[in-house]
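Of the protein chains in this complex, all but one are displayed in their positions.
After this line comes subunit A, so read on.
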Amino acid sequence: MIDHGAVFLARLQFAFTLGFHIVFPAFSIGLASYLAVLEALWLRSGRQVFLDLFHYWIKIFAIGFAMGVVSGVVMSYQFGTNWGSFSDKTGPVLGPLLGYEVLTAFFLESGFLGVMLFGMERVGRGLHFLATCLVALGTLISAFWILSANSWMQTPAGFTTTADGRFLPADWLAVIFNPSFPYRLAHMVLATYLSVAFLVGAVGAFHLLRDRANEAARVMVSMALWMALIVAPLQVLVGDQHGLNTLLHQPAKVAAMEGDWLDPAPGAGEPLVLFGWPDDDKAANLHEIAIPHLGSLILTHSWTGAIKGLRDWAPADRPPVPVVFFAFRIMVGLGLLMVGVGLLGAWLRWRGQLYQAAWFHRIQVAMAPAGFIALLTGWMVTEVGRQPYTVYGMLRTIDSASPIGLPGVAISLAGFAIVYFIVYGAGIAILLREMARPPVPGEPSAPRSPTRAAGLMPGPAGAIEDIPPTAAE
């Protein structure tokens, strides 16, 4: 018995919990690498500003990491609670990939995180730097395995199936390095770096607007704009290649991204739909504005190349078009904006006005969430575009769910919604508060301890305003 309402809520629950989760690992991947770079620069140059920045960002990193850990523990059980049938069928293939993620990445990150956060005075500089690098490496290894697993669901390879519909591994290398994996991994890792670069740039710009002489803020703006200049265009190229790979393996997803319902007349080429309102029921776009031939140029790198339109698939085999269509446009638009900011920054740097141009710093502040929004919408494109399958072309979403009734899924969804809004609302408020505080020379590594012992970095005690340390509740 299939309960369509329960399956829809189960999808919503997975999307909701993963949507909240994905931001924080992305934050951790990008920021861990940035912290490793900062510590390396400090160790090489001995310049205080790099250590200040390291201490400034590590406090923010700790909060983001904790939110990533707790929402990640939820994810490791979400496959089983609402998607038991999927787990039973794909466990032999996907399970070991996740198992390797835990063994090679999660333990590495959490094992050395304590040393990275609190151990500078206990282990010395060399070992501390090693711990930072191992945490950064752990975040990247984690991306490797989880994207391999995700890519296998998009472009399954290296498996056989049993009569009762279970997937068995046949060739592990083919499973891990399935056709879409290299593109997705490159696209995602660059996305995390870009997201963090724009966040760091925005924080630097925010503090430059208040104090032009703040050296740490200058370094942030400068480093972030180098990243934007190099990585944003690179991301456009990688995204293009990823798109071509998707066209090869999941043409219906690309048709949904483009809002392409019909096959073009021979020689006419594909138009590029700039705007429109895709209507799943009418199988057409309303109010469409399109540029002839540009679609062919982008998708096939030729003038008249054609792709299959959505009407070539039965309605039951099409993904929900509007979500994919709009999310794709938001992602691409933000990507192009990020390229623009990188170029503008380079021009200002060349003119020697990088730290004076207040109008540009306001743009940077406005672009603070750009990378994260692009990442989330990109994830919506790829996951909603995979529908109506969980394992593309092989296992339908409707056949993947647990036998949990509608009330059960609804109550747990409500529970997640309430808890996540409280916890992540508070977390984001604390993150914003930390980032609104300017980095200072001699930035303490832990400003809010109630009392401080003499350490490597003597700093302000940072008392908690209205709480005496011995207050009882």
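Note that contacts are C-beta pairs under 8 Å (C-beta built on N, C-alpha and C of every residue); 3 or more make two chains touch, one makes a residue touch a chain; residues count from 1.
Definition applied: contacts and distances are computed from a predicted model.
Candidate names were "Carbohydrate ABC transporter permease", "Thiosulfate/3-mercaptopyruvate sulfurtransferase", "Xanthine dehydrogenase subunit D" or "Cytochrome d ubiquinol oxidase subunit II", and the UniProt protein name of the unshown chain is "Cytochrome d ubiquinol oxidase subunit II". Summary of contacts with the chain left out: across A:E101, A:E258, A:E383 or A:E443, the touching residue is A:E101.
Take subunit A: the residues that touch the chain left off the picture are 62-63, 65-67, 69-74, 76-77, 79-81, 84-85, 87-88, 90-96, 98-104, 106-108, 110-115, 117-119, 122-123, 164, 168-170, 172, 402-405, 408, 412, 415-416, 419-420, 423, 426-427, 430, 433-434, 445-446, 448-453, 455, 464-473.
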